[in-house]
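A single protein chain has been omitted; all remaining protein chains appear in their positions.
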């Protein structure tokens, strides 16, 4: 996630970090080049005048803008839903730590600490699963037995929740925790399962591909044909206008592509590592530890 | 569901898989043919000049785009709600397995395993009911008695939930499970009933038919009359523009038709089978089984 | 609710069932007639040329389309919320039957059956209250005492829920059901109260009337003045275009009127009777009855 | 809230009740007067021709329509959310009465009746607090002690909830009600607190004022300058078109102003008194009273 202030005044046009321009530079360049050629030959192809006017472009442009707007909203909603899931992870981890330490910690402080440390591992495991990066963070918070158990599992995060539940049921059967408080903790574990499945859903279910393809095609054809429609009314400024329009359309389209799956490692993706670090700090603080790591800071305006 | 990367550069225009074009080719061809004829006769019908200009089309086009946009959003919301229901199914199945194994499995591991296997059967039953395909998957996870019971039932998925509940009530009466944990499990079973009824609602309640009919009619009349409005200003490029506009309008309309009921077997429909397989893997893993099937892989970019 | 496939090809234009056209035929005919007269007199009224051009119509048309779009979305949301409430009714009835039969039915099968039959009566009572039709369905599922009690009540559906609760409290006091399961059942009864009040809210609270009036007025003035704006540019095709535009605007407006209160008996209203039948089948199946009625089938493509 | 049928045919244009016209008549009259003067002087100001054309108005008009549409949706959402809160009030009052009478009423019918009557008082208190009207309704449902207690309170509705809770805790401690049912009732009381705070939020937090000011200014400048842009193309019909456009823009803007705080006494506000009456009827019916007041009827099409 890019964390920076909006550049003021004229520097706005020269900001590079956080701009989508470098991802669409070839596409914009192609349309500008074509627009330049069209301008030079005055809209002729092999000596035949292409008789387009701006009219078709205002007819198509309207529909295109509305549908790009729809796609934009849909992908932004996915991005923001992803962020809400990770917010829920924070909420539930903190609340679980609170409940476990208050209600289980009275009778069995050792198990309580084990359980809280498992929650930190859960956050790291989920992050690496979503980002498809190798996990080297969770082991520090797990017992050797847990590590072996996870290694054999088809779904490591879910297996960890089951381990937490199993120990909890045992403590409840031994009345080291009230059954009603145990049930509350189970509710919060289910909320963690909800976070996991919610993130998997966003990661695994892109927008219907036909939408994406249809809008890409129409947007590209629009920008490629546009110079023929503009040349007769705006003359040599055609490449400038085509450049601006294709920058806007391709840019919004590419941002939508980028945030469709918000859990990756691109600049506009969600700062999962910073959230995990926050959870780690809060839960270790709750355990009374004092050698806490600092919150993750942005590197070159980008928080991972 | 189509799983593929967006084709880069010029290959974008020649991608076939995942395109909606083959479903609307006749409609687009019809409008292009009419546009070609109109171009050849210079907008005359039986020697009478049709006096349309682009003006009416910009008036209608605006309303049409806004209302197609509305219909698009509405059907996409149905598609995404369908996906969320199946996400909830995943969440609840995993959480039920966790709760049942931890809290019921301590005192009655045999019943716990039976219950978890019933959940796998529930997912398969629901998929086949929504897709109206013959069910050959659920039997492997059900006892013979359960299979007989289901065969007699008017609502097989609901009958299965009742069976789970009945055995649970018995275990609770015999105190093999705490009543409060039993109540938690009942909550999750109600969530499964919510998934079932939510999917039935989407499947059984299309958008008000009058909307669909009105928008189809207006969109078709728009595209059929369009060549008369364009011929005087853009001449021989009329068929090209009419083709592009009708591709966009019919394409978006047809995608909306396709995803209105997202539980079918068309390419943009939801990958229910892959989700069922995922649930099967996770729950059998929770039961400690090791001969797990692999996750379902896309066939020709299409995940079922 | 209209259940039919979209007519293919040219038959699209001649479909009658499900079309909104018959409800707006006089309004469309009026505008087309005026447009024809305007065309014949070349835009003159009492020998004075009306100097309108298309420009004002594109200025107003935009605002009009956006606000009609807003009204459309708002009424569609009401329709879909109504459907969701009836989906919740299905969920809660099934879940209540499951809970009552499993947890109350063990110790008191007679009361359990009475309670489940009361739920079927609840669904029928709610349907008739919303549709303002005389109720002849609920009596079959109620004891004579219940029928007398309801006849005296100011709010029959709510009185029925109170009766269910009262018997449940007695059973819980006598420990024929665990208090925690009793509380779960009360939650589901509250969900039924939520369905009832949600439906009453939609039925009793139309969109602010001033919106409706303002949009009707603007839409009618727009369509009545439109021929004067078009006649100079599109000549004798004016009536055709005015007809198409007024068909689209009045049609969408009338569908919005129709689905604003989705619980009536018009074709686009919700199939409450079919949902009640479904609940009846499922709950009687849960009771072990075998002489179940068939699901309600559409009559002339229309499901009630 | 205005309850009336849409006037049919030509009477549509002469409906007065429910129209927003009387609230914006001076603003519309001002713009029409200016448009008439501009028409008479042919767009000249002090002999200098104002060189506006329709073009700027289509550029601004689009943005204006989209942002007015945004403000409209936002205020309508507030209005509808307010209605949902009052729907929740109905649900929770009915459910609380049901729970209290069934579970507390068995052992302590006197306290149960007191509690239910307090709920009626809660609804009346909340209505008067939101409308800032003097409360003369709640006293009839409260004991003298309760009345004294409320008179001293900084937050009367919340104090009433605390009184209900306190008596409930006592009954629970004396086991006149099961703790679990008591907890359910507390949940519903929290839902009442949610209704109160939700309504206070809507009442106390208008849309960011800068939005309102910006949109008012742009809309007024648009309508004041519009005649200069139209006079050259549509001549003497300018005042008519300006009147229609300013009626639409100012009308929608004023409806949005009106429903921004939906709890007042203007015609489009919510019928809080009718909802309170409904709650009073239902709860007194639940208490077995028979001298119930009739539901509130609309006065001159307006339900308060």
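By written order: A, B, C and D. Residues from 1 in each chain.
Heads up, the rule we're going with is that a residue touches a chain if its C-beta (ideal position, glycine included) is under 8 Å from a C-beta of that chain, and two chains touch if they have at least 3 such contacts.
Being a predicted model, the structure only gives us computed values, none of them experimental.
Undergrad: Thinking of the whole complex, not just what is shown, which of D:110, D:154 or D:299 touches the missing chain?
TA: Selected residue, touching the omitted chain: D:154.
Undergrad: Would you indicate which residue among A:49, A:83 or A:131 is in contact with the undisplayed chain?
TA: Looking across A:49, A:83 or A:131, the contact with the absent chain belongs to A:83.
Undergrad: List every residue of subunit D that touches the chain not included in the displayed model.
TA: 50-53, 55-56, 58-60, 62-64, 66-67, 69-70, 74, 153-155, 158-159, 161-162, 165-166, 168-170, 172-173, 179-180, 182-183, 186-187, 189-190, 193-194, 197-198, 200-201, 205-206, 208-214, 216-218, 220-221, 228, 257
Undergrad: When the complex is taken as a whole, what residues of subunit A touch the one chain not shown?
TA: Spelled out for subunit A, the touching residues are 1-4, 6, 12-13, 15, 18-20, 54, 57-58, 61-62, 64-66, 68-69, 72-73, 76, 79-80, 83-84, 87-88, 90-91, 94-95, 97-99, 101-103, 106, 178, 180-181, 183-184, 188, 230, 233-237, 241, 244-245, 247-249, 251-252, 255, 258-259, 267-268, 270-271, 281-282, 285-286, 292.
The definition used in the following text is that only the chains that are shown with their structure count from here on.
Undergrad: Note down the smallest number of touching-chain steps it takes to go from subunit A to subunit C.
TA: Between subunit A and subunit C, the shortest chain-hopping route counts 2.
Undergrad: Could you tell me the distance, in whole angstrom, between the mean C-alpha positions of subunit B and subunit C?
TA: Taking the average C-alpha coordinate of subunit B and of subunit C, the gap between them is 23 Å.
Undergrad: Using mean C-alpha positions as chain centres, tell me how far subunit A is from subunit D in Å, no decimals.
TA: Comparing mean C-alpha positions, subunit D is 38 Å from subunit A.
Undergrad: Would you please write down the residue numbers of subunit C that are in contact with two or more other chains?
TA: Correct list: 58, 62, 64, 66, 69, 180, 183.
Undergrad: I'd like to see which chains touch which, written out pair by pair.
TA: Between chains, contact exists in these pairs: A-B, B-C, C-D.
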